[in-house]
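Removed from the display is one protein chain of the complex; every other protein chain stays in position.
Residue numbering begins at 1 within each chain, and the chains themselves are lettered A and B in the order written.
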Amino acid sequence: MPDPTNSSPDPLKTDLRRVDINPDFWYPLAWSKDLKRGKTIGRRFGRHPIALVRPSEGSVFALEDRCAHRQVPLSLGKVSGEAVQCCYHGWAYGRSGRCIDVPYLGKGKLPNGVRTYPCREAGGMIFIFPGDAAKAESVPLPALAQVDNPAFKTRHFSPVVKCHYTFMHENLMDMNHQFLHRRQMGQIKARFLGQDAGEGFIEARYSFARSGTQQPLAERLIFGKHHDDPGREQPVEEIVSIRTTYPYQSLKIHDKDGDLIMELFSVYVPDSADGMSTQTFGLLSVLRPKTPFLIDVIWPALGVFTNRIFEEDREIMELEQSAWRDLGGDHNVEVFPIVRKLRDLLKVSGIVREQTADPVVV
Amino acid sequence: MPDPTNSSPDPLKTDLRRVDINPDFWYPLAWSKDLKRGKTIGRRFGRHPIALVRPSEGSVFALEDRCAHRQVPLSLGKVSGEAVQCCYHGWAYGRSGRCIDVPYLGKGKLPNGVRTYPCREAGGMIFIFPGDAAKAESVPLPALAQVDNPAFKTRHFSPVVKCHYTFMHENLMDMNHQFLHRRQMGQIKARFLGQDAGEGFIEARYSFARSGTQQPLAERLIFGKHHDDPGREQPVEEIVSIRTTYPYQSLKIHDKDGDLIMELFSVYVPDSADGMSTQTFGLLSVLRPKTPFLIDVIWPALGVFTNRIFEEDREIMELEQSAWRDLGGDHNVEVFPIVRKLRDLLKVSGIVREQTADPVVV
Partner (left out) sequence: MPDPTNSSPDPLKTDLRRVDINPDFWYPLAWSKDLKRGKTIGRRFGRHPIALVRPSEGSVFALEDRCAHRQVPLSLGKVSGEAVQCCYHGWAYGRSGRCIDVPYLGKGKLPNGVRTYPCREAGGMIFIFPGDAAKAESVPLPALAQVDNPAFKTRHFSPVVKCHYTFMHENLMDMNHQFLHRRQMGQIKARFLGQDAGEGFIEARYSFARSGTQQPLAERLIFGKHHDDPGREQPVEEIVSIRTTYPYQSLKIHDKDGDLIMELFSVYVPDSADGMSTQTFGLLSVLRPKTPFLIDVIWPALGVFTNRIFEEDREIMELEQSAWRDLGGDHNVEVFPIVRKLRDLLKVSGIVREQTADPVVV
């Protein structure tokens, strides 16, 4: 994380939507299952197009997705053994990014190659390290919910939202926005219980009280593990804790006995040069109920329910982005202390975008 | 109206398409019937998004359509009694614009509210006063054609045209543009009879001569009241008078006896930040013929006819706007004196847009 005393201008005085995400972390760009052996796909990290290549043998590697010759995407090319050949004139690049063949040129005078990115696979995702490659080894991958825990079943999701990544951190951290989901989740009121903060992270804890209407089925299946125990009394006093461990975010639900019953991991990856579009990667791990097959029965309904919730969030965050654009800057009046702290964390952890370097997106 | 001697730069030397409409007038933003009790809708006046709210009881009110918290539209919110609650975190605003509740905050420390606009209903429209609210009381609503006269039947229309509002004033005032409608209206030739001008208004009077082709049915029903008197001789010598009473426009047709047989009221409301899109509100009042039910029989045909005419006008005005954009400014060569005077009226009555304040529309 950059030293705030050293950075100029003062990030805390910067428009939060002009703070780029810090590239010195591991970011997923694709699901592992979407990249077959002998294939390549093209993704973006902010203004950087990146080709992910799974060669005939060996691990995935990541190259700048522009041929050194005429800058067309290498991800449209042909994987031949350990190398990828540009689709246009056949220039070939290996794992190191070096140009190893130009079919119509002598071997002695090969041109320069392309940039590479450290690359790893974990939890069904392909991660790259877009920042200073020298730091990649010492920066750990994040904890990936309960993806490796057989007691949990984990759902993947990866929607694109046309907004700055910071809106997404704020959205999840401020559970008072349950008002937005009142049609999906009934009249839930969040009660703020406390917070925790430290180097590079901030956490909020809430309990939820229901007023009035019936609890929807799918929500009951998320928020209460005792759905197969109809005799149990309402309300269930689960604790919901939301934590931004820069640049990742998690949400955990513990039941009143302190047992984890749900965990969400999400990371918000800018996928456009102007920073105003974000590719989310999320893992939602739900504790399997005691009746073993029940989780499979309710799984589709759970998908529909969480998609609806997410659609509401997507729409409102895109409207926030739209207002920012109309007003030419951030006019938020934040009154909730934990969100103010979160905003500061996102500012000091990120990279202030130079105004003059703003790309013109046509 | 601003004092032209006092304004800088000289409005008469300004590009007419860089003159914003003067906000110190009443402008309709919606039809009354489109806003049900207990609902809210979002509209725009130029760069200002405005929420119209019809509370459970009492009259409609108008608020800035951005929550003070995170700037999302209040018009997506929930009307509760006399207040509207933002859909995101439930902040509530009353008629005065004050924030009267943040559900998760103590009452003692409520944040500031949002801007309000004077608001009135008349002639089936909801008007707001977007300028200096102190002037609203002393500025009258416009005359609304014959909307309250039972001898007339009145049609509503509200098309959006992607052009600056000034093109629309010029289009209607210059009746030589009947050439554009030659396929709909036959070979009509307008004859300019004279003009009238004064403080804030200008009027042109025309008669029409027909050359050659048959008069279409629907037009006969507009331009001649004696359609149920087949023995009458052509041509009918109606007088058409078009008046811009800033910022409104009207067109009246009197028959040769001097009786009003048709009246059009229209107002052009900019509905985008760059001023290049206009929401029209129009009332077309047609004198009911002596055979009482005849007007109802011909009413649908009249609608089709006027829509076709308007489509031709819409297309040509959008092409004018497009040429202005391509050329980077106004290159009109106006030879018709009444239109030159109209242009001056629109310039001195409007507000010269500051070049540097031009919004970037993405």
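Points worth noting:
FYI, a contact is a pair of C-beta atoms (placed from the backbone, for glycine too) under 8 Å apart; a residue touches a chain by one contact, two chains touch by 3 or more.
Keep in mind that this is a model prediction, so the values were computed, not measured.
Shown as candidates are B:Trp31, B:Phe157, B:Phe192 or B:Phe310; the residue that touches the absent chain is B:Phe192. Among the residues B:Leu12, B:Ala209 or B:Leu319, only B:Leu319 touches the chain that is left out of the figure.
Annotation: of A:Gln71, A:Ser158 or A:Thr245, A:Gln71 touches the absent chain (contact as defined above). Seen from chain A, the chain kept out of the figure touches residues 47, 49, 66, 68-73, 76, 85, 87-90, 102-105, 109, 111-112, 273, 359, 362. Counting the whole complex, the residues of chain B in touch with the unshown chain are 174, 176-177, 179-180, 189-190, 192, 316, 319-320, 323-328, 331-336, 361.
Rule of thumb we're sticking to: only the chains that are shown with their structure count from here on.
Its C-alpha atoms fitted onto chain B, chain A is found rotated by 120°, rounded in steps of 5.
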